[in-house]
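Structure first, then comments.
Note that one protein chain is taken out, while the other chains of the complex remain in position.
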Amino acid sequence: MDALGRKNRRLVLQLVLGGILMFGFGFALVPLYDVFCRITGLNGKITNTGPIAAEEADTSRDIRVQFIGINNEAMPWEFRPTLNTVSVNPGEMRQMAYFARNPTSARMVAQAIPSVTPAEAAQYLHKVSCFCFDQQALDADEDMEMPLLFVIDKKLPADIHTITLSYTLFDITPRLSTGQIIKDDTQRSTL
Amino acid sequence: MIKRVWLLPWIGLFLSLPAKAAWEVNITPGATAISREVYDLHMIIFWICVAIGVVVFGVMFWSIFHHRKSRGAEARNFHENTAVEILWTLIPFVILIAMAIPATATLIKMYDNTDSDIDIQVTGYQWKWRYQYLGQDIDFFSSLSTPREQINNEAAKGENYLLEVDNPLVLPVGQKVRFLFTAADVIHSWWVPDLAVKKDAIPGFINESWAIPEEPGIYRGQCTELCGRDHGFMPIVVEVKSQADFDLWLADTRNAAQAQAAAASEEWTLEQLMERGEQVYNTSCAACHQATGQGIPGAFPALVGSPMVTTDIDAHINIVLHGKAGTAMQAFGAQLNAVDLAAVITYERNAWGNDTGDSVSPQRITELQQ
Amino acid sequence: MDTTLSVDSTEHGHGPAKGLGRWFFTTNHKDIGTLYLWFSLLMFLTGGCMALMIRAELFQPGLQLVQPEFFNQMTTMHGLIMVFGAVMPAFVGLANWMIPIMVGAPDMALPRMNNWSFWILPFAFSLMLSTLFMEGGGPNFGWTFYAPLSTTYAPPSVTFFIFAVHMMGFSSIMGAINIIATILNMRAPGMTMMKLPLFVWTWLITAFLLIAVMPVLAGVVTMMLMDIHFGTSFFNAAGGGDPVLFQHVFWFFGHPEVYIMILPAFGIVSEIIPTFARKKLFGYASMVYATSSIALLSFLVWAHHMFTVGLPLAGELFFMYATMLIAVPTGVKVFNWVATMFHGSMTFETPMLFALAFVVLFTIGGFSGLMLAIAPADFQYHDTYFVVAHFHYVLVPGAIFSIMAGAYYWLPKWTGHMLNERLGKAHFWLSFIGVNVTFFPMHFLGLAGMPRRIPDYALQFADFNAVASVGAFIFGLSQLLFVYNIISCIRGGERATDQVWEGSHGLEWTLPSPAPYHTFTQPPVIK
Partner (left out) sequence: MSDPKKNGLFKAALSALAAMFGVQSERNRQEDFSSGSPLRYLLTGVLMVALFVVGVILLVRLALMLAGG
């Protein structure tokens, strides 16, 4: 292995290592993206703070909070907010609920995904407890009101007067049962 | 003079092109202050590019003509002059900065959060739009109303071919309308050039935009993000009406919704269901199952003589109401009212030789949906 | 195919093997370059036929020839085959042929890997093309394959599409490693980095870009694979994923990719214009520095492809400013070519014609790119035919014309015969007219409001679509002239001198024409 061969070998190893690192970087973009979203509130990702110390409300400002319920394509549940809009003061803890009903004849499990607009407001909307934190299961013909407790941070930028909080309901029943191989169609929920 | 002769055929060609044909070449100034501002931005940057182009290509073509070997040009020996290079880099920088200022101003105006008079949730479905007027419980689907025959060239194309819908989105003039975009399946994009609004509708997320239409009229747009088979067949029609007409329309739509709810409790004969069913079938089902009910082999099942449609009624209702996960068959229960569902199921059970003679009543549908 | 068979008497080495074995087992950079170029031409014609299918359907309003889902497959495959099958392999082919003889190296640094990185491509593309015949059809989600259309709603053949993209990525990375090793380690003594021809410099930067971004593309398709089959939800909102994340990772690869497709073109044009202007390249140092800064700056601007996805205001402003700022150093390189021509003494053989058309038409594409950088205006342009016109102007008269210019410029050196000049000019003028008649009306269609990737359109777009379709067939069919000209040049024609062109400069022209099978076995003396 003459000098040129060794030089080539070293360079090629460095380049291959660089390629592998960039492959890893491609996957590292996923957590990096999450952190980036938390900071800038891109795409309405919301911080789930958990219990927050109750501070007195700043009554000088009224923020209009709109609620929206969306069914993802194959989701047959009835799903809507009990109230369309609510006027809230920043710093005030507020309770709200979404109504959900499973009209089908089989047990189903759903996952709600939140999103906020305008994106700049996402980091100032703290959800103390929310039905989107965990999966919601409903038996046939069962319905329930799913609670949501939220606070709007007082540091909300002055120019934001309306915040729209939307929940998209996804059916994750087939995903859960992918564990057991489904032999024929009828075993699946009569969806 | 002889050298110019070969230009004549080209000029002739361009002059002869039919004048009446629609030769639209530019974006529309549109019907809102923002869309006019975008139009001005577009024209400024366009003319800047034309100016730079004329200068650069001018020098180039001049040099191509004058410094040709066949004209005895001798190549000079300069190949570096950083002063000139710095100059021709600084000038575009300055022009771009000049462009960035108005562009930033317009962009900041576009992200204005002031309160809106009317909020509309726009949800993209695979191949139709759904409009919900928040707080006024008006909720309807808007799908392409161009007949299939026109698309398959069996009939002459109408004036608004592929840009016409059955239920347009109606807005009041002069009011700030705030759009909330989301999607139920794949990414779509809602674009109306006259309002200069284009925002992606992403499943699981909500985006917002706004517009204040200043003149009543009909503004058309299309979905601009590839969303599958009929991406080119889900147009957008926005009808801006005066405040009075808009209030009238609001009242009519609410009454129509109640009337439909009431109609669900009346008795419908087989003929009435069949006639209504055919209409609903051609709007919502013919796209996949074809008007003849033959479907597309390997892609969409045929309905003619299929057991699903001729035997067990409940299974038939169930698949129309809840769709079939993992296939393109959507849950139409959320998209059509009880009367339309009953009508289309009855039509499918009795059309194209399937005459099972069953007729499904709207009451049966509402009962199943309870 | 005995392009380089002539065994030079002073050459003691053995000539190429006989028969097919020569092409399967070759480790010779000239043969592998030829394989890449033939493969690229084949893919260019395949992708071109798909483009003609698209334009034939769009000739008139109404669905005449194809159903929408097949139309979507055609647009997707046209994009993928042209980007990964025609443009990139052509540049790698030109690099394989020219870099060793430009830097005075006997062959590429890793000849066996060079063979393997070519022979992956035919298998990758037959896998990709076979998806068209699979149940549920081929990929129909656009060459940018956005989720969830490409994951949850994709046809079952999407998995083969993913593996095909993996294979293309491996081939490009290995090619890039080979080129970097050759340029950095195998230069003849005296051929310092300062004397490298610009084609070698641009390819060095392109190779680093390839190694940086092709793994990210492999990463994104692997994430898709895991989403589709292994129940993860990178891009599936139901499981906490985010379809916009896909767009960010894809375009993080996507924008450097478009520089990968244009920097070698800068290199080729910077070789050709000085030759036919008989004048040294103006501002060689500026060109080297500007292209090297692109290697890093091109990573900062990816989200100008996503202005309408709902970025926050600060994000839109950042990407608008960054895009405008880095557009200038690359845009002004056009002035360097004009300055090279200025006060030169020019002749206009076919390579020069293609290079001049590149300069003019690529600049038009650059201007429409500048207009697209203005975020508020982009709300009207995004995903319309204005964008289609923009990237076709920078890719067809940009990358493709520079590849053709390179072929016309170097074929006499490869085959020892001159190309038929009359045929070359006919091919040029037909292509020039075809490209402009096809793509210039698309600017108007996009501005008038016609979205991208639609199989049928409203009546107000009918006339310009008809003109574009006619132009497409002119451009498409004129490529047969190119194929005929190449084959006739290989088989015979007027003998080419060693110098070939009067103004040619550089180490490759010191070799005899046709270049012997093994060159520079003893490193040349570089004054």
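Chains here go by letter, A, B and C, matching the order in which they are written, and residues are numbered from 1 within each.
Criterion: a contact is a pair of C-beta atoms (placed from the backbone, for glycine too) under 8 Å apart; a residue touches a chain by one contact, two chains touch by 3 or more.
Computed from a prediction, not measured in an experiment: that's the story for all the values here.
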Among shown chains, those touching the left-out chain: B, C
Absent-chain contact - pick from C:27, C:144, C:232 or C:292: C:292
Contact residue for the chain not shown (choose from B:26, B:82 or B:258): B:82
Residue in contact with the excluded chain [from B:108, B:270 or B:296]: B:108
Of C:65, C:314 or C:477, the residue in touch with the unshown chain: C:314
Absent-chain interface as seen on subunit B, which is shown: 80, 82, 85-86, 89, 104-105, 108
Positions on subunit C contacted by the hidden chain, ascending: 192-194, 283-286, 288-290, 292-293, 296-297, 300, 313-314, 317-318, 321-322, 325, 328-330, 332-333
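Convention: only the chains that are shown with their structure count from here on.
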Leading chain pair when contacts are tallied as C-beta pairs: B-C
Taking each chain's C-alpha mean as its centre, the one farthest from subunit B: C
For subunit A paired with subunit C, centre-to-centre distance based on mean C-alpha positions, whole Å: 40
CA centroid of subunit B to CA centroid of subunit C, Å: 33
Multi-chain contact sites of subunit B, meaning residues that touch two or more partners: 111, 126, 185, 202-205, 207
Shared interface positions of subunit A, touching two or more other chains: 43, 72, 113, 117, 168, 170-171
List of subunit A residues in touch with subunit C within their complex: 4, 7-8, 11-12, 15-16, 18-20, 22-23, 25-27, 29-30, 33, 37, 40-43, 72, 111, 113, 117, 119-120, 168, 170-172, 175, 178
Interface residues, subunit B side, partner subunit C - complex: 17-18, 21-28, 37-38, 41-42, 45-46, 49, 52-53, 56-57, 59-60, 63-64, 67-70, 73-82, 84-85, 88-89, 92-93, 96, 99-100, 103-104, 106-108, 110-111, 126, 150-153, 157, 159-163, 181, 185-187, 189, 191, 193, 196-200, 202-205, 207, 220-233, 296, 298-299
List of subunit C residues in touch with subunit A within their complex: 109-110, 173, 176-177, 180-181, 184-186, 211-220, 223, 231, 234, 237-240, 242, 244-245, 248-249, 252-253, 310-315
